[in-house]
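Removed from the display is one protein chain of the complex; every other protein chain stays in position.
And now, subunit A:
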Amino acid sequence: MSTDVSRPAPVPAPTDAGSPAPELPDDVRARLYETMVLSRTFEEAILREYHADKGPGFDIGKGLVPGEMHLSAGQEPVAAGVCAHLTTDDAVTATHRPHHFAVAHGVDLKKMTAEIFGRETGLGRGRGGHMHLFDPETHFSCSGIIAEGYPPALGMAFAFKRRGTGGIAVAVTGEGAANQGAFHESLNLAALWKLPVVFVVEDNEWGISVPRTASTSVPSNAVRAAAYGIPGERVEHNDVDAVYAAAERAVGRARAGEGPSLIEVATLRMWGHFEGDAQGYRADLESVSALDPIPLYETRLREAGVLDDAAVARTKEQATEKVEAAVAFAKDSPVPDVADVMKHVFAEEDR
């Protein structure tokens, strides 16, 4: 028996085959850019606060933001492109790497930041933390257990369909998580019942230290959709315009009652799996910063005349203001009262 896995270069899926980026209206592109900048600005602030007080050396349990921290820098095009088609009446179930989707879906920055800081004013009153963000206002949730956000998305879609709200559910996993049973069971059931779901796979090529070629038997998760009789599409090059276009098709199908679709996006994990990950297993790190999708998109939009210096500066300033206000809000918020620690296990304990 040999479990030796060859590690060939990633093979692009046939479904996209380098189709030219669609021409989107200028205002749409400016908004996609803004969303990505806001997400990145937010995570840069979290990164700063996270590392600010980890003690001499690095103690993961110390500081204003303790615990594991999975940041999504580099993956903003996926969230921005998909969420551009959603309203807060639609649901998103995200992963352990949830911030870009939370930002793009419009989760309140202050409450989210406060949750990450473990404050009483946070989305979960400090009980959940960065992997367990739940926001009923935007129907946003996430899970630290791999692929386990897929099944609840079916139920959200089921409820929307029953109630005729017109809402859809977007379920997100990484390419590593697409090897879980929950992923495959969910695709089958959603297809069978024609649920209004869009399945999104973020292929950043890494499941912690394991490359996709060592974890996944097919070159693209888009082809797995065929096994369940639903459309599967792969978007190459971390291209936000192409994600937007693919999501438009998938969201359109879901809203029209035609059932689920799957979109896989070839994206980029710019930073470690979690903060503190030295990434010794990764040989491509030097090339990563040149692939940062935000400056690349910025350049494209400048060349297309969509953005100029002033617009770029304004976008960044506004993002910084919002983020710093959220961080200040979190820092100024009270920590939860220890006397309440037993509350909220059951509904009648809510107050």
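FYI, a contact is a pair of C-beta atoms (placed from the backbone, for glycine too) under 8 Å apart; a residue touches a chain by one contact, two chains touch by 3 or more; residues count from 1.
Heads up, the rule we're going with is that contacts and distances are computed from a predicted model.
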| Options "Ferredoxin--NADP reductase", "Pyruvate dehydrogenase E1 component beta subunit", "Dihydroxyacetone kinase subunit L" or "pre-crRNA processing endonuclease": UniProt name of the undisplayed chain | "Pyruvate dehydrogenase E1 component beta subunit"
| note | Touching the hidden chain, out of A:L24, A:A45, A:M131 or A:V327, is A:M131
| field | Touching the absent chain when the full complex is considered, from A:L189, A:V210 or A:V223 | value | A:V210
| query | For the full complex, which residue in A:G106, A:G252 or A:G276 touches the chain that was left out? | reply | A:G276
| task | Using the touch rule from the top, list residues of subunit A that touch the missing partner. | result | 1-4, 57-62, 66-68, 118-119, 124, 126-132, 143-148, 176-177, 179-182, 207-210, 214-216, 276, 280-281, 335-336, 338, 341-342, 345
